[in-house]
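A single protein chain has been omitted; all remaining protein chains appear in their positions.
Chain IDs A and B follow the sequence of writing; residue 1 opens each chain.
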Amino acid sequence: MSSDLLCGTHAAPVVTQLCRHAPLVHCITNDVVQNFTANVLLALGASPAMVVHADEAAQFAAIADALLINLGTLTRPQQQGMRAAIDSARAAGTPWTLDPVAVGALTLRTDFAHEILAQRPAAIRANASEILALAGVSLGGRGVDTTESAHHAREAAAVLARRSGAVVAVTGEVDYITDGERMLAVNGGTTMLTRVVGTGCALSAVVAACCALPGDRLENVATACWLMKRAGEQALAVAKGPGSFASALLDSLHAQAFGGHHAAH
Amino acid sequence: MSSDLLCGTHAAPVVTQLCRHAPLVHCITNDVVQNFTANVLLALGASPAMVVHADEAAQFAAIADALLINLGTLTRPQQQGMRAAIDSARAAGTPWTLDPVAVGALTLRTDFAHEILAQRPAAIRANASEILALAGVSLGGRGVDTTESAHHAREAAAVLARRSGAVVAVTGEVDYITDGERMLAVNGGTTMLTRVVGTGCALSAVVAACCALPGDRLENVATACWLMKRAGEQALAVAKGPGSFASALLDSLHAQAFGGHHAAH
Partner (left out) sequence: MSSDLLCGTHAAPVVTQLCRHAPLVHCITNDVVQNFTANVLLALGASPAMVVHADEAAQFAAIADALLINLGTLTRPQQQGMRAAIDSARAAGTPWTLDPVAVGALTLRTDFAHEILAQRPAAIRANASEILALAGVSLGGRGVDTTESAHHAREAAAVLARRSGAVVAVTGEVDYITDGERMLAVNGGTTMLTRVVGTGCALSAVVAACCALPGDRLENVATACWLMKRAGEQALAVAKGPGSFASALLDSLHAQAFGGHHAAH
């Protein structure tokens, strides 16, 4: 399948909508990246909420505008919370997004990912190894690093999109976003994004937020990818290393959402 | 109830005491903000310790100078640890502070908050929705955001203070701090504080630390609020967005506590 490049003139109105709608994003995500994920959503004007207990997760997923399920530090109690939240989200019509961290490399989460994949996620954001594993094409990956290029996972992503009904984003040097019929590409970014933990996980939260917006879901999800790549480039220009890069990335996301000025007093 | 404005000449000696006493603050708080909470306490010269298992939490609450209970990502195992810590704190005379995150919006934590409220917290720090819910005045709030202004929650805070015996801080555009008889107000701050996750939760930890100090508890708690608003203003002056703001906030808190110089070699 050939792909079309997403350009800024398509992305910009989606960014404006994201900040205006300020979706409330219910995140059940891994322990390592909860703080950074919340700060990325806040920088863009969205509202994060991490509600994890099974009882409350069901209640909250019905209130929220979007739900994120990230398998990074999966435990059995967390599985219960995730199942309850997904059931509740589906009943309420809340779109949910899957980030299948390290699926393929580890059994418990691979089985769980295949189980919840039947619950029709609105979107899936992953690296090439994880997409190949989810699509059943290959069992690769060594932990969280990808061992297959995003390019090679394009066809697997399209297969997975058609089978699951989700918009699938496979991210890497170039990001590819597909609904199984069309495919968009997003260029750019920087490898410094791989030297800060949680940039991929936080991108999945932005994807989840964008699934709550009106309009074309394929373009909305691609805009999330576009936002992170642009912010990475801008942050690299002012950073002295990964520490100052992480701060600058949040500054840059905020500037894109709020028009470059502080929007604070 | 009318309020008096807390001014810097009253707050400054409390800040000095905080840094000199360096209270050991036992924090049982939500997963999202543990790191930032610890860094805020360290910046002010206090010592944070996050001990969560029920067995150890009871042991540690008796050693610590103050205890913080934050319901942000409540789970049933965490409830056990919180109950054990509160019991032990009360037996040892350790003051404990409650941050009832999202109480009112979610059932499990609302029931739990009402249960532990009977255990006579030294202080409560919350937004307007949460204070109204705790006081039984209204059931509002959509997750962690406040839907009622701090001003409207003033009377509810005074009722809650008289009923619980706690100093109650309801924070927002203006912070109000009351023991049910007197009320102090703290002005200033910046909305950028709402674009960084955990600034409210970390403030609750500073409130907990201030409850370990000698002197007037109402003024001590108000000083915690004053510190965060001043640091927010100073950080905004040098920040380019929420990422650099979060770093600058810690720098500014440290400068207030240690007199503007590094206090490091």
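FYI, a contact is a pair of C-beta atoms (placed from the backbone, for glycine too) under 8 Å apart; a residue touches a chain by one contact, two chains touch by 3 or more.
On a predicted model such as this, the values are computed, not experimentally measured, just so you know.
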Of the candidates A:A102, A:L117 or A:A156, the residue in contact with the absent chain is A:A102
Looking at B:Q17, B:Q34 or B:Q79, which makes contact with the chain not pictured? B:Q34
Who touches the missing chain here, A:I177, A:M192 or A:A209? A:M192
May I ask you to list the residues on subunit A that touch the chain which is not drawn? 30-33, 35-36, 72-76, 102, 105-109, 142-145, 190-192, 194-198, 236, 239-244, 246-247
Tell me, which residues in subunit B touch the chain that this view leaves out? 24, 31, 34-35, 38-39, 42-43, 47-53, 55-56, 59-60, 63-64, 77, 246-255, 262-265
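The definition used in the following text is that only the chains that are shown with their structure count from here on.
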Averaging C-alpha coordinates per chain, one finds the centres of subunit A and subunit B separated by a number of Å equal to 32
